[in-house]
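Of the protein chains in this complex, one is absent; all others appear in place.
Letters are used for the chains, namely A and B, taken in the order the chains are written, and counting of residues starts over at 1 for each.
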Amino acid sequence: MIEGAKWRRWVYFYIPLGGFVFWLLFPFYWMLVTSIRPDRELYRPWMAPNYTPFWTAHPTLVHIMDLLTETLFTRWMLNTLFIAIVSTVISLFCGVFAGYALSRLKFPFAGSLGAGIFITYLVPQTLLFIPLADIIRNFHLGDTPWALILTYPTFLIPFCTWLLMGYFKAIPRELEECARIDGATRWKAMLYIIIPIAVPGIMSAGIFAFTLSWNEFIYALVFLSSAEQKTVSVGVTSELVRGDVFYWGQLMAGALLGSIPVAFIYSFFVEHYVAGLTGSVKG
Amino acid sequence: MARVLIRNLNKMYDDFHAVKDVNLEIRDKEFLVLVGPSGCGKTTTLRMVAGLETITSGQVLIGDTVVNDLAPMDRDIAMVFQNYALYPHMSVYDNMAFGLKMRKVERAEIRKRVQDAADILGIRDYLARKPRQLSGGQRQRVALGRAIVRHPQVFLFDEPLSNLDAKLRVQMRVELKKLHTRLNTTAIYVTHDQVEAMTLGDRVVVMRGGLVQQVGEPLELYNAPVNRFVAGFIGSPAMNFAPVRVSNGKDGLRADNPGFGIDVPAEIRPRLQPYAGRDVIMGIRPEDLQLANGSYPPGLCFDAMVEVVEKLGPEILLDLQVGEQTMVAAVEPNVRAKRGDKLRFALRPERLHFFDTSSEAAI
Partner (left out) sequence: MAISEAVGQRPFVRAPRRGVATRLLEDERWLAAALLLPTVVLLGLFIAYPFIEGVLLSVTDTKVGIPGHFVALQNFIALWHDSIFGTAVWNTFVYTAVATVFKLALGLWLALLLNRHFRGKAFTRAFILLPFIIPTVLSTFAWKWMFDPTFSVINWSLFQLGLIHGRINWLGDPNLALISVIIVNVWRGVPFFAISLLAGLQTINPELQEAAAIDGARPWQRFWHVTWPLLLPVTMVVVLFSVIQTFADFQLVYVLTGGGPANATQLFATYAYQVGVGTGLLSEGAAISLAMFPFLLIVVVVQLLYIRRVEVH
């Protein structure tokens, strides 16, 4: 509570909060403005007298059009979408089952397996990317989306498992016991009773997993080589820079459009996303 | 024949011996109550009958079949849980239909059974609602309904009324009793509340520390407890206990305590005679302590000082100080007494109990 005079509220609250919001959101505004700014304004040095950074008098869609027609951007978007969706499905499938087993079944080595999965979550991709590239090549998966679809679950599954364990643990044991007395096998009790109740958690995990997949970079960079196979992140980074020249208009348009799917899903499922985030931290 | 036979049942959790050699026969259509304090093994025993806990040693038979290795779903039982365990994502109808769906009963038959059960329990109007829209009492009825539609051989109840408030509990108790008469099915009921045990059970099993203390009809347990624990557990307010020394007096046996002394009634004398010269525990229920009027022999009377007067309405409880001993007497509501009064009390001789000090068994 900030007691006292109005000025205190402004100094201690509105101004800092406003400052944060501005700082956190300005780059996106910049992305937007740059995408619709014509080239002649774009490449005007900041020292020049008619530098108008915060708006443009002549908005244009040429960068966005060029991006969609002259580059493989749409193909990259489709690739990324495909990879993100399939990886998420695989990870949810594994994560739901693993989370259920670890939180509701008693079996030897349960503790060590749980710890093991947690530990794999802590292994960063930059540690494994070189040997993994080799393995991917050996499996003949190089330069295909499957290289990513099979490797993304390595960081998605531990997260999903951990998150879902929290949700599963909160479901009372008696529900399963009652179902088993009623006539369900353990398997059916899990499928018909426990999993439907955990749907909010599954959604949070799914949304989070989708976002993490969309965001991944180094595996995509190393495992994919031909332009048609690339994901949005890699495509924008490698294909929109020709020679040493950065095509900022298209780059920012690409950055903007590439962010839309994730932002779109996010806007519908904010609560689930936050729940996923905080659930993973509270563990 | 849906009787349940429990033979030499044991349950060990690592080093903890939770259920020790329990032997019980629950007759067909009988309503048997397992009662005892927390941790006495009653719930574990029930769960072993259900198949939710593995059996360390011993056998459970339902009908004539040994069910030790059968999964819960194959034992033809139904269970009502303390927390109702209703599936929150399903409507009341689906909750009740779940077990039948799992057994692949036809839709028409499911509908008929669910509606019949709903009628009996008065929940026909709630069939489309979800559990979170129901009150505690309504949820309990749905849990009962779910069990009824299965037409099981045995009903198992795990403290189903514990989560209800006091008034609702009393009401549901009566309804359960009526329901059992109507359904005419074997039932095993676990509770820690001795009032529930006494009012619901055809027979009651008192358990303590994993062991069966006594099995019998409610009044049997009340009138003739086999040991001190059962005597103190059944009946509210609890029985008064006082250590007394048995000695040979001029007219017979006497039982004396620093605060009082009584003549041992003639009927009890033969049983108590071997204890002459030793200490035993005397027990008398509060309702069997009366204000002395002339009709009681002086040998059965003693003086006590009133510490606290509790007026309940139908009776008055007097907390008494008898020498160094405290006792409770339950007297008629028209008795006038206040704190500090010294009153004379009498014991009804036929209601006296004595227990061995070391074994605690009834003498």
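Everything below uses one rule, namely that a contact is a pair of C-beta atoms (placed from the backbone, for glycine too) under 8 Å apart; a residue touches a chain by one contact, two chains touch by 3 or more.
From a predicted model like this one, the values you see are computed outputs, not experimental measurements.
**Student:** Out of A:Thr69, A:Ser226 or A:Ser267, which residue would touch the omitted chain in the full complex?
**Tutor:** The missing chain is touched by A:Ser267.
**Student:** Write down which of A:Lys6, A:Arg40, A:His58 or A:Lys106 is the residue touching the left-out chain.
**Tutor:** Of these options, the touching residue for the absent chain is A:Lys106.
**Student:** Kindly state which of the options A:Thr71, A:Thr88, A:Ser204 or A:Ser233 is in contact with the chain not pictured.
**Tutor:** A:Ser233
**Student:** On subunit A, where is the contact patch with the chain that was removed from view?
**Tutor:** So the residues of subunit A touching the missing chain come out as 1-2, 13, 16-17, 20-21, 23-25, 27-28, 30-31, 34, 42-47, 51, 53-54, 90, 93-95, 97-98, 100-102, 105-108, 110, 113, 117, 120, 122-135, 150-151, 153-154, 157-158, 161, 185-187, 211, 214-215, 217-218, 221-222, 232-234, 236-237, 248, 251-252, 254-256, 258-259, 262-263, 266-267, 270, 273-274, 277-278, 281-283.
Basically, only the chains that are shown with their structure count from here on.
**Student:** CA centre of subunit A versus CA centre of subunit B: separation in Å?
**Tutor:** 58
**Student:** What residues on subunit A touch subunit B, complex-wise?
**Tutor:** 172, 174-175, 177-185, 188, 192-193, 196-197, 199
**Student:** Which positions of subunit B touch subunit A when the two form their complex?
**Tutor:** Result: residues 50-52, 71-73, 75, 77-79, 81-83, 85, 87-89, 98-100, 102-103, 146, 150 of subunit B touch subunit A.
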